[in-house]
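Excluded from the complex is one protein chain; the other protein chains are retained at their positions.
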Amino acid sequence: MLIEKRLAELGLELPEPMKLPSGVDLPFPWIRVIGTRAFISGHGPLLADGSLPPELGKVGTDVTLAQAYEAARSTALSMLSSLRRELGDLDRIKAWVRVFGMVNAAPGFTQAPTVINGFSDLILELWGGEAGSHARSAVGLAELPFLIPVEIEAEVLIDSAE
Amino acid sequence: MLIEKRLAELGLELPEPMKLPSGVDLPFPWIRVIGTRAFISGHGPLLADGSLPPELGKVGTDVTLAQAYEAARSTALSMLSSLRRELGDLDRIKAWVRVFGMVNAAPGFTQAPTVINGFSDLILELWGGEAGSHARSAVGLAELPFLIPVEIEAEVLIDSAE
Partner (left out) sequence: MLIEKRLAELGLELPEPMKLPSGVDLPFPWIRVIGTRAFISGHGPLLADGSLPPELGKVGTDVTLAQAYEAARSTALSMLSSLRRELGDLDRIKAWVRVFGMVNAAPGFTQAPTVINGFSDLILELWGGEAGSHARSAVGLAELPFLIPVEIEAEVLIDSAE
């Protein structure tokens, strides 16, 4: 349980599963495993109890750059929480593969890469520069669900033993 | 021909291939098969004859939520039409893998997930909860080609026999 140990050393806890706003139905899993590939649905930041954080809306106006960086870091934790539930042990993740980072961009906000670094920096801190390395895009979207400032989808390589 | 049978039971027909507006050249296939992975180019809703539907533009202003849900369902049929032409038999699709749903969002329209449910609900109805399950993101885009309200790209797992 190496990754769990590192999370504990960093004082980080994984949030509860997302509490959906009433009336919302999401008919898909947070993680879809196909052989050794695990596809990760779009995740956003969550508080410890799985509810949405108060920092919502457009990055650059409603949400500051620093808050958005934290939201991307929080999104990594949401994703790890889903991965732990699905895989049982985060050490089964052998390599990060692809990360697609979407920022809820106010008009003229072009610093999506700096925002999504909040995600990448934590993944690299936990998995190191080889396994944690990932291809990435970080771009500004017009609108994100639930007014979340950041949404990230990804793919990881896992071992096949279950 | 199990999936075909279910489509018939639901009274659904797959549309003709997309009729491109004059002057438009799309130099890529709708489906790209690499081994057992089939990558699906961005599809939109189509009428039975392959032409664009009248409900075009921004969801939230030009197009209602209910119309957009139907457009996402129609997009699934467009995609299945392309897959049937490429694979010969839709039963060759063993698992849905990844779905990336893009909504042509009017400013402030944050209900992309509800829209893209029109796609997911039909795929689940046809393939069931195991093979039909898929990782998904559903987000609001600034502009989509041809003013379509919804565009979806995806990946499926297919059998290797041809």
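Going in written order, the chains are labelled A and B, and every chain counts its residues from 1.
What we mean here is this: contacts are C-beta pairs under 8 Å (C-beta built on N, C-alpha and C of every residue); 3 or more make two chains touch, one makes a residue touch a chain.
Every value quoted in this text rests on a predicted model; they were computed, and no experiment measured them.
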Full-complex contact with the absent chain, from B:Leu2, B:Ala48, B:Ala66 or B:Ala142: B:Ala142
Where the unshown chain meets chain B, residue by residue: 24-32, 34, 39-42, 100, 102, 141-147, 151, 153
Residues in chain A touching the chain absent from view: 95, 97-100, 103, 105, 107-114, 117, 120-121, 124, 133-142, 157
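Everything that follows uses one rule, which is that only the chains that are shown with their structure count from here on.
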Interchain centroid distance [CA atoms averaged], chain A/chain B, Å: 26
